[in-house]
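Here the complex is missing a single protein chain, while all its other protein chains stay put.
Naming follows writing order (A and B), and every chain is counted from residue 1.
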Amino acid sequence: MIQEFKLLKQLCEVHAPSGREVAMKDFLLRYIAKESKKWKVKPEVYHGEEFQDCIVLKFGKPRTAIFAHMDSIGFTVRYFNQLLPIGSPDADAGTVLVGEDSLGAIECVLEFDKDNHAFYSFGRQIDRGTELTYKVNFRDSKMYIQSAYLDDRLGIYNALKVAETLKDGVIVFTCWEEHGGGSVPYLAKFIYEQWQVRQALISDITWVSDGVEPGKGVAISMRDRNIPRRSFVDRIIAIARKRQVDFQLEVEGMGSSDGRELQVSPYPFDWCFVGAPESGPHTPDERVHKHDIRTMIELYQWLMKDL
Amino acid sequence: MIQEFKLLKQLCEVHAPSGREVAMKDFLLRYIAKESKKWKVKPEVYHGEEFQDCIVLKFGKPRTAIFAHMDSIGFTVRYFNQLLPIGSPDADAGTVLVGEDSLGAIECVLEFDKDNHAFYSFGRQIDRGTELTYKVNFRDSKMYIQSAYLDDRLGIYNALKVAETLKDGVIVFTCWEEHGGGSVPYLAKFIYEQWQVRQALISDITWVSDGVEPGKGVAISMRDRNIPRRSFVDRIIAIARKRQVDFQLEVEGMGSSDGRELQVSPYPFDWCFVGAPESGPHTPDERVHKHDIRTMIELYQWLMKDL
Partner (left out) sequence: MIQEFKLLKQLCEVHAPSGREVAMKDFLLRYIAKESKKWKVKPEVYHGEEFQDCIVLKFGKPRTAIFAHMDSIGFTVRYFNQLLPIGSPDADAGTVLVGEDSLGAIECVLEFDKDNHAFYSFGRQIDRGTELTYKVNFRDSKMYIQSAYLDDRLGIYNALKVAETLKDGVIVFTCWEEHGGGSVPYLAKFIYEQWQVRQALISDITWVSDGVEPGKGVAISMRDRNIPRRSFVDRIIAIARKRQVDFQLEVEGMGSSDGRELQVSPYPFDWCFVGAPESGPHTPDERVHKHDIRTMIELYQWLMKDL
């Protein structure tokens, strides 16, 4: 059991808040260089300054792309002991935050003043602009995985699992998803212009809600704040039914993903968010049911074949 | 009189909420195939998967494009009997909503709970993700047209009337305008790259306000939430004056249109919103004065010649 999610634990422990995804890029490039030899198809790997800290993998003759974001929420050190949010963190006072500045490693404590402004408590001043993330406590129980940053290390994990047997497709690892985006537009341009790919699956984590329960299977999101083209969503639902994968339909009015940027890009992308639901989003204690992880991987394997 | 606005009535009755514009695409493709034989110039028609559910018509040597959006506001069925808005509907409890799901046709009633959340009242559960729109009651009186969805079926109607005598120009039918956009960027790219067109008229419906009255002529909008380039707006006003078309100048701080997406696209589009004003926007009872419809068509005919 430990073995099954070892890679997921490693991914969760990488420090990669929005804007500073470089450690995740390095981890993934090393992992792909080593593991891709065992994959059914060895992908072409695209990265470098023209991709900032993003990575694109191309397998065979692609028709569909998987998007998984590398960045996480966190905090930036402002002046004095003030903290600014990166994305939308949701943590209680007392949460342990980690990072590094010119004086070395940091392990400090999140606090809030009476106006609910975040600040840190630490034995010394931290350099301006230092990025802090949750200290990761990865918990692997019989039915659940619980950890900070399952959003979206589980989306990356899913993509890497699908990569093992993928024949035709693109996998895109993106940046800045938690904080306003910015990499998806040029990545969309690249894969559309190179291979005319304009079908996308957003490999990301959604929420347990009054209509989506843990353990009932991967969620296919019919809409969130954005509305994808219905005919594309219907094709995905039809494949899930035909292949008898356990899934749930999600319908939300809030929340967003890399799909938003595909929608408004100058390329005619169809997209659909397909991912496991979690409780405790953006807290240090995000929790996902293992059945939902396994059905997520299974559904992606079929979708990359059938779409 | 019935004859003059028969097409408008048909357009209003098409079910095409944002994300599910396919019925409008099919209606328009059939209409264009049949009617364009009688037009002064038979346009080239562009559609298909590279255009999602959008349509582009190209006449002669185009310099200017007309943008009219196909989608309407509405509701998506969430869990239980909950409804989420598509765009910004404005309807009272008791409004009749229509749609279709796996069990067949739906005609249900909009209600609100004490927290003002929308829900439906119907004899059975409706499938998750089902899109509902207002039941259309089209009223044609001596001076006014009143119906749901004049926004923007009247913009489409205007474009189709202008098409009858158009020599040079592009007509673009877009999607998702009411809900965050997403088709205009790639459509702008297409018409700019194909024909170097970068002048655009937004054929859409605006509001009766303290400065814009029904029956006083088509509105030329100098700004809304967005501010178009003043020199382009001035050229449009000059043409309206020279051609002696009855018009009103609009100046607003709110509201948006397909023009916003042209403004922020990576192509140097000039745009101006030119459309009839309505009362009751986004309600089932939008009302437009016929003089404003007729001057809208007349001004577009001149603008497509003179710009």
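Convention: a contact is a pair of C-beta atoms (placed from the backbone, for glycine too) under 8 Å apart; a residue touches a chain by one contact, two chains touch by 3 or more.
Computed from a predicted model, the values in this text were never measured in an experiment.
Participant: Pick from B:Asn226, B:Ser257, B:Thr283 or B:Gln301: which residue touches the chain that isn't shown?
Facilitator: B:Asn226
Participant: Using the touch definition up top, pick the residue from A:His179, A:Arg198, A:Arg223 or A:Lys290 that touches the left-out chain.
Facilitator: Considering all chains, including the one not shown, the answer is A:His179.
Participant: Which candidate, B:Asp204, B:Glu252 or B:Glu278, sits in contact with the chain we can't see?
Facilitator: Answering carefully, the residue with contact to the hidden chain is B:Glu252.
Participant: Across the whole complex, list the residues on subunit A that are touched by the chain not included here.
Facilitator: Residues of subunit A in contact with the hidden chain: 18-20, 22, 49-53, 76-80, 84-86, 128-129, 131, 175-176, 179-183, 185-186, 188-189, 261, 265-266.
Participant: For subunit B, enumerate the residues touching the unshown chain of the complex.
Facilitator: Its contact residues with the unshown chain are 198, 209-211, 222-223, 225-231, 233, 249, 251-253, 260, 263-268, 270.
Everything that follows uses one rule, which is that only the chains that are shown with their structure count from here on.
Participant: Cα superposition of subunit A onto subunit B: how big is the rotation, rounded to the nearest 5°?
Facilitator: The C-alpha superposition of subunit A onto subunit B needs 120 degrees.
Participant: Can you compute the centre-to-centre distance for subunit A and subunit B, using the mean CA position of each chain? Integer Å is fine.
Facilitator: Comparing mean C-alpha positions, subunit B is 36 Å from subunit A.
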